[in-house]
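Sending over a structure as structure tokens; questions will come in a sec.
All protein chains of the complex are present and in place, except for one that has been dropped.
Lettered A and B in written order, each chain numbered from 1.
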Amino acid sequence: MHNMSIAELGLGLRSKTFSSRELTEHFLRRIATLNPRYNAVITVTEESALASAERSDEQLRNGAGGDLCGIPVLHKDIFCTRNVRTSCGSKMLDNFIPPYDATVVENFADAGAVMLGKTNMDEFAMGSSNETSFYGPVKNPWDITRVPGGSSGGSAAAVAARLGAAATATDTGGSIRQPAALCGVSGLKPTYGRVSRWGMIAFASSLDQAGPIAKSAEDCAILLQCMASYDPRDSTSVERAVPDYRATLNDSVAGVKIGIPKEYFSDGLDPSVEAAVMDSLAALRELGAELVDISLPNSHLSVPAYYVIAPAEASANLSRFDGVRYGHRCDNPVDLEDMYRRSRAEGFGEEVQRRILIGSYCLSAGYYDAYYRKAQQVRQLIRQDFVNAFEQVDIIMGPTCPSPAFKFGAKGDDPVAMYLEDIYTIATNLAGLPGMSVPCGLVDGNPAGIQLIGNYFDEASLLNVAHRLQQATDWHKLQPGGLD
Amino acid sequence: MSLDKDQIHKLATLSRIAIDEATLESVGERLSAVLDLVDQLQAADTTGVEPMAHPLQTTQKLRDDVVSEPNHQEAFQTLSDSIHDGLYLVPKVIE
Partner (left out) sequence: MQWETVIGLEIHVQLATATKIFSGASTRFGGAANSQACAIDLAMPGTLPVLNAQAVDFALMFGLAIDADIPMMSVFERKNYFYPDLPKGYQTTQLDKPIVGAGRVTIATADGGTKEIRIHHAHLEEDAGKSLHEGDFGSQYSAIDLNRAGTPLIEIVTEPDLSNATEAVTFAKKLHALVTSLGICDGRMAEGSLRFDVNVSVRPLGSETLGTRTETKNLNSFKFMEEAIVREVARQIDVLEDGGSIIQQTRLYNGDTKVARSMRSKEEANDYRYFPCPDLLPVVITEARLQRLRDALPELPDARVARLIERYAIAAKDAQILASDVALANYFETVAKHCDDPRLAANWTTGELIGRLNGEGLELAESPIDAEQLGILIQRIGDQTISGKMAKQVFDGVWSGAGEVDQIIKERGLKQVSDSGALEQLVADVLAKNPAMIDDYLATEEGRRKKKLGGFMGQIMQASKGQANPQQVNQILLAQLQSLIQSRGD
């Protein structure tokens, strides 16, 4: 059952081949057996999962329920879940049990999906390897000596190991696409504003966006259909009709213009990854797509701009974790300052602390113009590169990340090396564009991903092209060894 | 760009994060490495470019002035151990 697509699972549920309860028990068993190896899931909500599975079965018996009714999913631990610990991968929130649900979580519950539990992640979504989690690193199911990527490494690994039918994730600089690529699964970061951020613990508010990680583009389409909504509780959520993503999945890609930015095939790119990406592009050309060389001349500035903007926003977003109303408070503070400083030093890990300090620096008196304002100007240049490109092409494609999954500790001492992991994904967050990663082959047994970048609110084109690619190739069906 | 100890202390104060003196040097080195990375921005010609604060080119929506939040004090205050008669307690504030 765990290898079936969401559409197939839906058919199985509707035709009574199996019940949601059986399906849920199946995934819970897989989590119990396999998760100790991967550490992808940090909270299992067995009891409530079974209860909601039974409610969904009831709905299904009555002929009600949509595409996701009875489908077991996992939520990244960045989404607040009522009465279920929401840690954001941090000691700071190890004891935090929110009395409210994120809108994304609500949307899934309303659709009758079953929450199996919460997935591991880099602390406060800051990381590209899942090594910063308070709950220990997630291991890549393809090779447990390698990282799964981050920050949504738990979600990507869980889908790769088939611990749930799909998982939610978030992407601030590549946190959906990079782990999807490294774990050989499909992941979509929608246009900024397409999915509500209410109840999703903020890292960098102008960059964060939630999206699905799943086994295929088709599954992503079904999941996005549920996740995307206008939410009056999020001022940055967009009041715009959500198209029927499945309706256009099978559209022909003949004549679709695919831009290939030369900057995404630069020196740092692993030649084997490049070859895999070129294979997929060739497959699309076979299907009638037109490949067009383009340039995104300010691409090299995206990582520097990001590492000003994201830490600046994070430095303020994380000030609320002060030990006063919830979260970690240090023992026996001698005074207020001591309470603040020790609670935050003990509650936050090294990478989170580093980004807060960087953010404070870039915003502080005398440095604001040189860093923050400059980065916002560069952000404008980067956006303009894309606006220009989309006058020529329909979508843009290239590698998701420069190389396949690396070994644990390989970049541990060098934050900058880690930051460069997101060199191809960060620009879309800065511009607010939708991006997607789908598997495009193996390099020495480890998955590589190909990235698709669309115009604003044109997730449908990404899903369409990715789906057609997946119809023509089988990369997305490859699975890690050692699983049944 | 490399940060000296005073600057790191100042950032730690602004950020309210205690930094162990023993790690000050390595913290400083890594922060400086990141600042070297972001310093690449300085080479960009941004003359006349409007800073972009936000990816959306839309404007703020307004909410009707109607009470919509019931009192969930009890639920919220289970999240803290330092409550007295509904008040949050902190070490004494000296103004």
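The criterion applied here is as follows: contacts are C-beta pairs under 8 Å (C-beta built on N, C-alpha and C of every residue); 3 or more make two chains touch, one makes a residue touch a chain.
Because the structure is predicted, anything quoted here is derived from the model rather than measured.
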Residue among A:Ser206, A:Ser280 or A:Ser299 that touches the chain left out of view
A:Ser206
Specify the residue from the set A:Asp67, A:Asp171, A:Glu218 or A:Asp234 that touches the hidden chain.
A:Asp234
Residues on subunit B that touch the omitted chain in the whole complex?
10, 13-14, 16, 53-54, 56, 58-69, 71-73, 76-77, 84-95
Suppose we count only contacts with the excluded chain; which residues of subunit A make the list?
79-80, 86, 88, 93, 96, 98-100, 102, 197-202, 204-206, 232-236, 312-313, 315-316, 318-322, 324-326, 336, 340, 360, 363-365, 368, 372
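The rule we apply is simple: only the chains that are shown with their structure count from here on.
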Seen from subunit A, its contact residues with subunit B in the complex are 95-97, 99, 192-193, 206-207, 232, 235-236, 238-239, 298, 300-301, 303-305, 307-308, 315, 319, 322, 324-327, 329, 333-342, 344-345, 348, 353-354, 356-358, 360-362, 364, 370-371, 373-381, 383, 414-416, 419, 430-432
Can you name the residues of subunit B that touch subunit A in the complex?
3, 7-8, 10-12, 14-19, 27, 30-31, 33-42, 44, 46, 49-56, 58, 60-61, 63, 72, 75-76, 78-82, 88, 90-94
